[in-house]
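In this view, the complex is presented without one of its protein chains, the others remaining in place.
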Amino acid sequence: MVVGRIQREPIEVEPFLKSYDMGVGSIITFQGIVRKTESSRELEYLFYEAEEKLATEELTRLLTEAKEKFNLIDALAVHRIGIVNPGEISLLVVVNSGHRNEGFKACSFIVDAIKERLPIWKKDHFVDGEETWH
Amino acid sequence: MVVGRIQREPIEVEPFLKSYDMGVGSIITFQGIVRKTESSRELEYLFYEAEEKLATEELTRLLTEAKEKFNLIDALAVHRIGIVNPGEISLLVVVNSGHRNEGFKACSFIVDAIKERLPIWKKDHFVDGEETWH
Amino acid sequence: MKVHIKYYAKYADYAGTRMEDIETDIITLRDLLNIVRERHPKLKEDRRSLIAINDKFVGEEAQISDGATVSIFPPVSGG
Partner (left out) sequence: MKVHIKYYAKYADYAGTRMEDIETDIITLRDLLNIVRERHPKLKEDRRSLIAINDKFVGEEAQISDGATVSIFPPVSGG
């Protein structure tokens, strides 16, 4: 199964860990968490903007690539957009595979590809009022 | 934080994902799941035996090593023993770090070290009644 | 012909708008981008921008037709 989603709501991890088929021997997850400080300055929140349609298409495409390349059973990813506060999840990737080696490689590949390929942009909002696009 | 645990009860993932400090930017988890088939034969369940005291000590030691080597914020692992049914979690590893690269390396290192170093042994119980120690 | 330009993220800040229409005779994306970058010079700060025409990613050699929507994206920074 391949599921790629861009959403404004907080990301819940649990539902993604609950259902998998009996061939799965390894579940690897990555959660990107917004840190309280960025470049040693205190962050109030991050703001993510996306071209949602293209981002969803590209996410689905790269998950499908990863599923084939690494022989995965499931490749799932959710990217949050809008305001994301420190301590909250901005990105969740879940990789279900028969064995762990391909799972670790695939999870790392998917996170890298998301950061390189999805039309999503991040703006730091610092506690001191400054804003910076990445 | 370092937490290493050997337990007979089913492993709950959620509590391990809930609390982390504000320096955490990456959470990586590995779950080892018992598959329904082993060497193309249908499995009824796995039985894990451990030298619990030594296994817990060695687990804590290797997590502490990984925390220092990969500069982790938290290294957590739970290995289940006794009867584990297909679809259930036999091993959970959670790695909290500032950035993801060291997290992926650390998680993979910890899983490998657990399989190489912990005095834990696995016995396949097949549906046809046969039993095989690994 | 008329072309709709859409700006994303910091480019919307630089252009002062998320969308504008341009009346033009040019038909290659490269020439159109030159016009846009002269209009909003801060867009030149990135060596490469991602471009989509009618929601498909394209290279700078792409052709533009009347009524097209051209989306100009900064380098991505998600995750």
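To keep things simple, chains are lettered A, B and C as they appear, and every chain counts its residues starting from 1.
Operating definition for what follows: a residue touches a chain if its C-beta (ideal position, glycine included) is under 8 Å from a C-beta of that chain, and two chains touch if they have at least 3 such contacts.
Here the structure is a predicted model, which is why all the values come from computation and not from measurement.
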Considering the full assembly, with which of the depicted chains is the omitted chain in contact?
B
Given B:35, B:79 or B:105, the one touching the chain that is not displayed
B:79
Identified contact with the non-displayed chain, of B:2, B:17 or B:111:
B:111
Touching the absent chain: which residues on subunit B qualify?
32, 48-51, 53-55, 79, 90-91, 111, 114-123, 133-134
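Basically, only the chains that are shown with their structure count from here on.
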Innermost chain, where centres are averages of C-alpha coordinates
A
Approximately how many whole Å separate the CA-defined centres of subunit B and subunit C?
50
Residues within subunit A bordering two or more other chains:
32, 111
Which positions in subunit C are in touch with at least two other chains?
none
